[in-house]
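All protein chains but one are shown in place.
To keep things simple, chains are lettered A and B as they appear, and every chain counts its residues starting from 1.
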Amino acid sequence: MRPSIALLRKDLLLERRAPEAIPAMLLFSVTTFVLFHFGLGRDEVAGQLAAGVLTVTLLFAAILGINRLFVAEQEEGGFDGVLLAPIDRTALFVAKAAGLFLFLALVELVAVAAFAILLLGPSPWPGLPGLVLVLALLNVALAVVGALVSALAIRTRARDLIVPIVALPLLTPALIAAARATAPLFDAAGASGPPTKWLAVLALYDLVFGLLAYAVFDFLLED
Amino acid sequence: MYGKGLRALSLATFAALTATFALVFFYAPLDADQGFIQKIFYVHVPVAIVTLCAYVLGAIFAALHLRTRDRRWDLRSYVVIHIALIFNILGLLTGAIWAKASWGHWWVWDEPTLVSFLIVFLLFATYQPLRFSIEDPERQARYASVFAIMAGAFVPLNFVAVRAATAYVHPRVLGTTNGGLPSQMALVFVLAIVAMALLFALLCCYEIAAKQTRWQLRALRRRLLGSDAVAPLGRSAAPSLGEPARGGSVTRAPRNPAEAAS
Partner (left out) sequence: MDAPAAIELRGVGRRYGERWALDDVSVSVPAGATLVVFGPNGAGKSTLLRVLATLLRPHGGEARVLGEPLPEREWAVRGRVGLLAHEALLYRDLSARENLRFHARLHKVAEPRVDELLEQMRLAGRADDPVRTLSRGLLQRVAVCRAVLHDPPLLLLDEPRANLDPAAAELIEPLIGRASGRTRVVTSHDPAGGLAEADYALGLRDGRVALSAPAGDVAPAQVEELYR
């Protein structure tokens, strides 16, 4: 666990020294909301439409972060540095997934507020606890799959192309579940809690891909 | 010597396919609601089942590759996924034709099998570009295996999610073998699955034998003519050489006659 924390601290420090991923994801999200306003021709959205706009935007914003996740390791020799140390290689996976989770949480803090102000019709407050739960589960999915896909793509020739084309279909079940679970929270007739069925699907997705990614990550680092 | 047993497998496949189509056209009863077009069911559903099973098989082969580091497992995984992709396209096309004939639309979103089939196709369609963008053959094989394992686990999970998301109000009796299938249809259906599985296995075996033969030919040429005389490998999504000829004294051909004489 301690190597993971050291790696995570380093990533947070790097993002503080040279902010790249978080501001980009944030700007991207807000711009996308504006685009949805014009694209849909709506001043306000509610229900399934609102859930879809929010989750798809967050998914695309996450792609930006996933693309950058291992750039410092690849370009500044961090992979070698980690591989030379007497630590478990999966520590790198854990640290990167945790880092991406934190980045996403920070972005959502602002992006959800912006969404509520710019686009959301019904009041966001009644559904907020449920939304936090759904987003937490969605973030785990994005972080776990993102860390793996990012490591998969970073040493290919077309990494910025590989990340979205692989990650988007792979994350489709998570998006289905998150969008369906969010819809009742934004219901125009009054929010109700997220359906257990969808939370369960999301949790199952997190569990299966979390374990699987943890198991296969090693093979991406070995040369 | 590659491709042992290919002849027997070819004959078995040919016989099974012929029998299946004969039964589909002359034995299986006409569906009361949908009429003749319903017979595409005997192609579409077996193809879909074989495709999904093949993706999972590809993941198992990929796991074996990572476990044993034997590049032949990567070749098998690659070929299985490659042929499965072709079957996948076939399944999507027959599904679209069936949808158009039965419901008047080329695409219906409330058919979970078809929808998850499309998503699975979109995922596996990235397998080749991923391979192509990695030049080092060893790394290509490893990364492709990691992808194949994730994607193989994705197949059932995706199905669960899509199925749960579909309202599932379709009035169709067929396509689900929930006992509603008349026994004559069930018999033909089972035979159709066997025939499709045989066809799939046959195509895979041919492809694997061809790839291995090409590898061996190349290794022999390198040994006979010297490694410089054979053009270097181009970039490819397909797995390349399992074990290149070692440049040691045993395998390397002399570069010039003087060297040979010494």
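Assume a contact is a pair of C-beta atoms (placed from the backbone, for glycine too) under 8 Å apart; a residue touches a chain by one contact, two chains touch by 3 or more.
All of these numbers come straight from a predicted model, not from anything done at the bench.
Student: Report, in label order, the displayed chains that the undisplayed chain touches.
Tutor: Taken over the complete structure, the missing chain's partners among displayed chains are A, B.
Student: Tell me, which residues in chain B touch the chain that this view leaves out?
Tutor: So the residues of chain B touching the missing chain come out as 135-137, 222, 227, 232-233, 240-241, 244, 246-248.
Student: Please give every residue of chain A in contact with the chain that is not shown.
Tutor: Within chain A, the residues that touch the unshown chain are 2-3, 6-7, 9-10, 13-14, 17-18, 72, 76-78, 80-87, 222-223.
Everything below uses one rule, namely that only the chains that are shown with their structure count from here on.
Student: Go ahead and note the Å separation of the Cα centroids belonging to chain A and chain B.
Tutor: Here the centre of chain B sits 32 Å away from the centre of chain A.
Student: In their shared complex, at which residues does chain A touch chain B?
Tutor: 148, 152-153, 155-159, 161-162, 165-166, 168-170, 172-173, 176-177, 180, 197-198, 201, 204-205, 208-209, 212-213, 216, 219-220, 222-223
Student: Quick one: in the complex, what on chain B touches chain A?
Tutor: For this pair, the touching residues of chain B are 66, 119-120, 122-123, 126, 129-130, 133-135, 139, 142-143, 145-147, 149-151, 153-154, 157-158, 160-162, 164-165.
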